[in-house]
Each structure stands twice: as structure tokens, then as C-alpha cells.
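Encoded as C-alpha cells, here's the structure I'll be asking about.
Apart from one protein chain that is not included, each protein chain of the complex appears where it belongs.
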Amino acid sequence: MNRRETLGIAVVGTGRMGADHVRRIDRVISGARVAAVVDIDRARAEAVAAGVDGCTAYVDADEAMASADVDAVLVASSGAAHEEALLAAFARDLPVLCEKPLTPDAASALRVMEAEVALGHRLVQVGFMRRYDTEYVRLKALLGTGQLGRPLMLHNRHRNVASPPFFTSSMLITDSVAHEVDVTRWLLGHEISAVTVLCPEPSSGAPGGLRDPQFVVLETDGGALSDVEIFVNCGFGYQVQAEAVCERGTARIGDGHELVTNMAGRWGGTIPQDWTERFAQAYDDEVQAWVDATRRGEVTGPSTWDGYAAAAVCEAGVRALETGRRVEVSLAERPGLYGAEV
Amino acid sequence: MNRRETLGIAVVGTGRMGADHVRRIDRVISGARVAAVVDIDRARAEAVAAGVDGCTAYVDADEAMASADVDAVLVASSGAAHEEALLAAFARDLPVLCEKPLTPDAASALRVMEAEVALGHRLVQVGFMRRYDTEYVRLKALLGTGQLGRPLMLHNRHRNVASPPFFTSSMLITDSVAHEVDVTRWLLGHEISAVTVLCPEPSSGAPGGLRDPQFVVLETDGGALSDVEIFVNCGFGYQVQAEAVCERGTARIGDGHELVTNMAGRWGGTIPQDWTERFAQAYDDEVQAWVDATRRGEVTGPSTWDGYAAAAVCEAGVRALETGRRVEVSLAERPGLYGAEV
Amino acid sequence: MNRRETLGIAVVGTGRMGADHVRRIDRVISGARVAAVVDIDRARAEAVAAGVDGCTAYVDADEAMASADVDAVLVASSGAAHEEALLAAFARDLPVLCEKPLTPDAASALRVMEAEVALGHRLVQVGFMRRYDTEYVRLKALLGTGQLGRPLMLHNRHRNVASPPFFTSSMLITDSVAHEVDVTRWLLGHEISAVTVLCPEPSSGAPGGLRDPQFVVLETDGGALSDVEIFVNCGFGYQVQAEAVCERGTARIGDGHELVTNMAGRWGGTIPQDWTERFAQAYDDEVQAWVDATRRGEVTGPSTWDGYAAAAVCEAGVRALETGRRVEVSLAERPGLYGAEV
Partner (left out) sequence: MNRRETLGIAVVGTGRMGADHVRRIDRVISGARVAAVVDIDRARAEAVAAGVDGCTAYVDADEAMASADVDAVLVASSGAAHEEALLAAFARDLPVLCEKPLTPDAASALRVMEAEVALGHRLVQVGFMRRYDTEYVRLKALLGTGQLGRPLMLHNRHRNVASPPFFTSSMLITDSVAHEVDVTRWLLGHEISAVTVLCPEPSSGAPGGLRDPQFVVLETDGGALSDVEIFVNCGFGYQVQAEAVCERGTARIGDGHELVTNMAGRWGGTIPQDWTERFAQAYDDEVQAWVDATRRGEVTGPSTWDGYAAAAVCEAGVRALETGRRVEVSLAERPGLYGAEV
């Protein structure tokens, strides 16, 4: 495929997660477009497709994948439906981004893996999105430098405000701790060899019968421990934290700071060395906002008046610097074109 | 213009900033493409154009704007060249994103403003990108709620590791404090009415003759004060901080925490309520990484093996929960397709 | 004087501050006792004296200083009365701890200084207690190491919840900023050479007519600047912060962290290397609590039961370590002597 060609994507499943991916590909992602959406609820698929230029709604995933417009597949249907969608994509040799879990159990996951191995090349990226989170990425990079030495333990906290009504005690493991399972494997580069789960008396904030919170200890084949507090009815917020304890220091993410380390008698974080790092997001959002407004036929953001006012103040500032005195700023009258608001 | 049509942009100036905007539009921004680049250095323009599909190099900005492919202009040339580029864009009624400063002095900025007013509609967005920085946006939003009461003072810190060789004492005002001038006007919604600049004995880390650091006090027509420490050879990092002191509390950004407030006997920040807030960036980067790899014909990221391993561990975890005991995990053999790395 | 002899102190002034010093010398300070209290309000002096063993009440300071029991004087009366008390102590060559301000104006302070110089030796310690605050002490020590280079600027914040009814706009300077005046001189080792005061529109939380907040800029004879936000009706709490900006880094105290530095690409603080540093206060308070209880004829704090329970749990812990298994703890029955509470 020519790198410059825009990728046509079929999104399978248009529930909350699928619809959010449709919006993301349509509005945020560069180099791709939503060519097709699939849902067994035809009305829902058509409603989503209606909001996207050149997007067709399907009920059958295989039919969507057969379309000449479709170059790749994003699977966001319920876990139970993943195996079928993945095998259909394999049959057409289409790359797939598959939301987690890959499939609901180890046996079906093994079948999918065997099918991919039979193809002889990878097609699947699993949706463990924490591997793309800036804080986890920085933590992984720091561990990779070897500055802290070998990781010995990983302490994880995973807290949700409240669990949805259908949540069961097992789902704290399969739906929530599943993320820490992947994070542990990825950060440490170990496989997990044993699991222990301890349950304190449940919180009175948890629905009756739900074992919440739980405390999970994972042991790895590299001799490390990873403990997880999972608390899905903590009531106060959504919080995901991790601290890697290594031979020569620790590093922690997720508690309102940037990455914080303990090392050589000091705790703290790094300071960027450059505006490209500090304001990368601001530049991206600025240009995206300008493109979006321009496509709508609008002009928004800082105006010529703002540019003029800054120039006038800076001129006064330079005089203040040169004279060592307070200098008053005088501005032209503000044209109505620029509204009343600064 | 149809919202769905991809915007063709001419980037004027292909120095460090212009080239970075070309990369941004080509790789990050959704709904736009670089149709043209302009530089008085033809070789530089052509080198940049060569890296972008369907992009033409020009020496003359007006010629580029005349192209049928160009719907909008991004001006990233040196400040002295802005007025001419802006007036050329006005002549063709093209929307412009103009890097700061709008122009180097108040008189020329006034001429540009008068030309835009004569057109009768806005065409210009000035590149004060801090208005798009997440931390400043949160601070502005908080001030807008009125929870903290009326702002009385704004304390700003603006620190660079080292200044470039051509930097003069005036440029600390016109190049650096210019950002705080805009931030003060935007956050407070006031115009600036007077400026005082105080200079301590220069740092021995500053080049000879440079008045660095400086301390600038801005007074506003709304009765507020905004003080700015500008220190362009601080040596230790790039740091931009602001604290708004209001009638009922203060709010601070930029020092390794998220937005921190002092209010009603408590200091601290907010906790997100949802994973959509905490992991928005991770989802965006995940999908962008998948699209980029797929367009290159590659499959990267978490593999089917990772999905299978997670399923196997979660199954063991559920058994551990149900039995209250440590459960060992057993995995199938890892196929060579997935490499040696976890 | 023999170092081991207990110091007899006359406390002059038994208002809020004086009474607190009486309590402090009686209950907290080692090696001293309150021998006399003085107040023009005889009843108040007697009430305070009644709570302290061997303490005599006086109306006249000079009479108290004449007592053979009095070795030193602590002046905590109103500022206007300080000059007379200091001169009386000088007449008897008694050491004095004098609450700030030394006297209310420069002329009277000069008279006191001339009298002390005439004596030929120092007798006075002025009550600038911030020089004894752990955070300021650490900041001063850090500046003294030279690690950060020469100090260029000092940013100070001084916030009170609400001002007392008698507070005037001048008192924000003479009563509040007086502390930052001393802190600036002490931290930097410079004299102050000029002062500028800027006032934003007063907060609606300030009493009518009070210029609150104010922004004060001090210039020093060493070429440094020290700016002070003084805000005595901030509404949210009592907050005293300082950031020293030096040639190679900055150091900040007072905002809910320990001393935090910016240096060489890192922000953060130090980690103690030893329990003697981390728990010094706990040991002091533990022993003081034990002494106080014992003198009252009581036994409080962790009991023999607590010691026993810890021993039993640790024994089980060692078995758990040795066997790699969960070990249950069994305790003897808890004797009634130790109450019901753990």
C-alpha cells in the first residue's frame, strides 16, 4: 500500500467504544477515514454512518470487509463476538485493531492465535491502550535505561468511581485487572506465573454481593511481584497509579504529578529542556482548531487585535526596560469587528 | 466550503517553526494537507516539499496563494516578513494562521488590523498557542466558573535553559514576555495599561551585556497586576508557570503537577471521574500508531500472544478469587511469530 | 553562669503572645522556667502566674527585673512599650528576647541600638522567628552551599485568612511584610535599598478602605530583587511561601511539600538517609508525653498488650517467611487492664 493513501477503516461495533473510535478516526486521526461501520443493530449503524462523509452502514462484518473501500478493521464489538470478526479479517488478510479482551477466555484466544500463526504473519494489534499512555510510556522508557536497576516489585492502584450494574466479582479480574496483567507483562518483560487474590470485607459502597475491593498479587517468571489494588466503587474518582520498585530506586506515575522517581537521596521529576516538549500538545491543538474552524468557514482564536495589543505592550515594555521607569500603554480604539471580549 | 473537503494549506517559511508545522499538518492534523511551501531559499522549500505527497515548493508567497490547491495560509516566516504575507492573503481572502508576533511593532500591526477591518470580516488567527495548552485552558475555565472570585494578581515564571546567541535585552520583552502579555490579557479579560521593568544584577550564566533575568510588572485596566519573572539563561530547564490570585483562592499551573488550587482551607487538584478523561491521549495515540503502521504495511503494538496471555492469567485470577488460594498460570508455548520479547 | 543552672525568665506582657510564651517556657522548653510575669493589667498577670509553679506577678517590669529569680527577660508587650522595657533590661545587663517589632519606628530603634552599643556587648535577640523555621533554615542552608549559585530574585507569598478589625493599609507593611523584610535580609545577606508598593483593586473580601492585597518589590544593595504578595484577607488559609531564584536553579518552600528545588533538569526534594532525621520529632514527642503522663501519675501510650501482640504477629511472620505460606496468628486473651481498644 502506498503510504500516502488514506486508510479506509471498517469499525465493527458502534456501541459507546465503537462510536468513540468512529469520532476519533473522523476528527482526530491523520491519514485514515471511516469507510464502513458494522452493527447487528442496523439503525444504530446507520445513525453513526450518517454523521461521517462516505461511510456505509452494514449489519454483517464480513460484507463490510469485502468492500473495496475497506483496508483495515477496528473491532469494538462485545468480547464474545471478537473471535468471529477476527477470523473473518484473517480470511481477507486485513489488519485489525481489536479492543481488549482479545477474546473472553484462553481457549478461544489460543484458537485465534493459531489461525494467525497459520497465516504466517501478524495482523492483530490488541487494544491495550495503556501502552500508549504518556505516563506509562515514560515509565517504560525509564526502566529501559537501566538507571534504576532491575525491577523487583510493581505496586498498582486501579480505582473507579462506581461499577456498572452488571459487574460481577470475577469481572474485577477479567475486565479491570486485565489492564494491570498486561501492564505488568509489558513493563517488566516477564510472563506471569502465579496469581493470589485477597478480599477485605467489601466496602459498604459496593453493591450487595460484590467482592470490592480486591487485592491481587501476581508473581512473574522473572522473579518479580506485582500487586494490584482493584476498587471499582471507590466513590471519589478514576485513578490509575503504578510504582516500580527497582534495585536502585523507584518510579511512580498517576497521582497528579508527572513521573516521580526516588533515587540517590532525591525524589522528584524531570523538567523539560525545550518548548517543543512543554507545548507540543498546544501546537497540535492550535493548528487542529484552526483547520476545523476554517473548514466550517469560521475564524476563531487570537485575533489581529490581540496581535496588535501585544505589540503595543511590548513596545512600552522595551521603553520601561530602557528608562527604568513605569510606562503607560496607549492603544488605538478597538474595532467592532473584534467584539467586546479581550 | 464543504466541511468534509480536505483543506489545502500553504506554509510560508520553512525554517525550524515552519518545517515543524509542515510535519504537524502532514502527520498529526486531521482534515488538512500541505499543498504548498514557500521560502525565499528555494532549495530549502524544495527539500521540505519533497517529503510531502502532492506538495509544491514556491519562492513567492503570492504565487503559492494563487494556486487552486491552496485554501488557507500558515505564516511562519520571520516577523519582519509577516505584514506582506498577511496583506497578500487578505487580497485573496484566504484565512491565515500567523505565528506570533503578528508583526514586529505596533504601527505595522495597526496597518494589518486596518486592512482586515476594511475587508469587514476576520481572516487572521494569531499563533498565541498557550491559549490551547491544556493547563492554561483549565486555568481559564476555572477562572470562568467564578468559584475563586475576581482575579487580583497573576504571578508568572518563564524560564529557558539558555538564550540563542542573537538574543538582546529587549527581546526578553518582545520575544518572551510577549507570551505573558497575551496570557494576561486572555486569562483576565483586561487590557494592559502600564508596564514596569526591574532588573536585578544579571546572572553570571547570561552572556555579557544581556540584562537577564528581568522582572516585569503589568498593570491592567481592570485593576489587576501581573508580574513576570523572565529568565532566559536559567540553566536548568524550560519552565512556564502561572498562579492566579483571586478573591477567594488561587490556582497554579506549570510545576510538575496538574492544576493546583488553594481554596477553602485545602490545596490540591481534581481527580478525573472517568477513563475517557484519563486515557483520552492514550486512545488517540494508539489508533494513530495503528493507522501509521498499517499504512507502512506493518503490524506493531500488543500482539495476539499478549491478548492470549492476558486471558490465561485472568482465568487463573478468577480461580484464585473463587478458591482463596494461589493459582499457578500455565501458558502454551510461544510461537516464533511473536518474537522473544514480552 | 553555670550552664546547668535553670534560667529564670521574666515575661513582660501577658496578652495572647506573652501567655503563649509562658506556656512554652513552662511546658516545652528545657533549662528554663517562668520566674516572673509582668502586665499593666494586674489581674491578667496574676491569673497567668497562678498556673505556673514559683512564678510571681508584677505590674512594673523594672521591679520584676530587680528580682533575684530573674536571669533574663522576654518582652512580649505591645510594640510601643518595647523601648522602655529594653532600656530597663539594659540597665540591669539582662539578656532579652524581644518580640518583633523591635520598636515601632526607625528613630526609636536607633535609640535602642545606640544604648546597646554604649554597653559594648549584645543583649538583644529580636523575635524574627522565621529564622528558626525548619523550611527557612533548610532554604538558607541550601543557599549557603553555593550549589544554586548567587540569588537573583526572591518571590514571597504571605497570606492570612482575614485581618483583625484594627488593621490598616500601612500595617500590611509594618506588621506583615516586616517578616519578609527580615527574611530577605537574612536569606540574601543584603541590606534593602529601595521599596515599591503596587496595589491592585482591593479584594471584595477585604474590609472597606483596606488596600488588600498589595504587591511590594524590595531592591537590595547586593543587586537582587525580592517581591512580596501580601494578602491578609485571602479567605482560604494561612500561607507563607518563598522561592529563591538563583543563577543555576531555584528553591521553594511553603506549599505543602518540603523544600523543592529546580536544578539541572530535575525538580524535587531530598529523601532523609536515616530514621533519626525522619522521626526526630516523634521521639521527642514520645518521651515528652511519657514524662508528662508520669508526672501526672498516669500511664498512657502503647501498652504491654501492644508489645505482646507485635511479638506474636512477628513470630507468625517469620514462620510465613520460612514456609512461604499464610500463617494464622493466635493471641492470648486480652486482660481487662488494657481496655477494649487496640
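For reference, chains read A, B and C in written order, and residue numbers begin at 1 within each chain.
Criterion: a residue touches a chain if its C-beta (ideal position, glycine included) is under 8 Å from a C-beta of that chain, and two chains touch if they have at least 3 such contacts.
Computed from a prediction, not measured in an experiment: that's the story for all the values here.
Hidden chain, full complex: it touches shown chains A, B, C.
Although one chain is not drawn, the whole complex shows that of C:Gly15, C:Gly149, C:Gly189 or C:Gly265 it is C:Gly189 that touches it.
Against the chain not displayed here, chain A makes contact via residues 149-150, 152-153, 155, 198, 200-201, 203-205, 213, 215, 217, 219, 222-225, 227, 229, 231, 234-237, 239, 245, 247-250, 255-256, 262-267. Take chain B: the residues that touch the chain left off the picture are 260, 262, 265-271, 273.
Simple rule for what comes next: only the chains that are shown with their structure count from here on.
If each chain is reduced to the average of its C-alpha atoms, the one that sits nearest the average of all protein C-alpha atoms is B.
Chains joined by the most contact pairs: A-B. Between chain B and chain C, two chains of identical sequence, the interface residue sets overlap for the most part, with shared numbers making up over half of the total. Rounded to whole angstrom units, the spacing between the C-alpha centres of chain A and chain C is 48.
Centroids built from CA atoms put chain B at 20 Å from chain A.
Measuring from the averaged C-alpha position of chain B to that of chain C gives a distance of 44 Å.
Under the contact definition stated at the top, the residues of chain B that touch 2 or more other chains are 196, 236-237, 239, 256.
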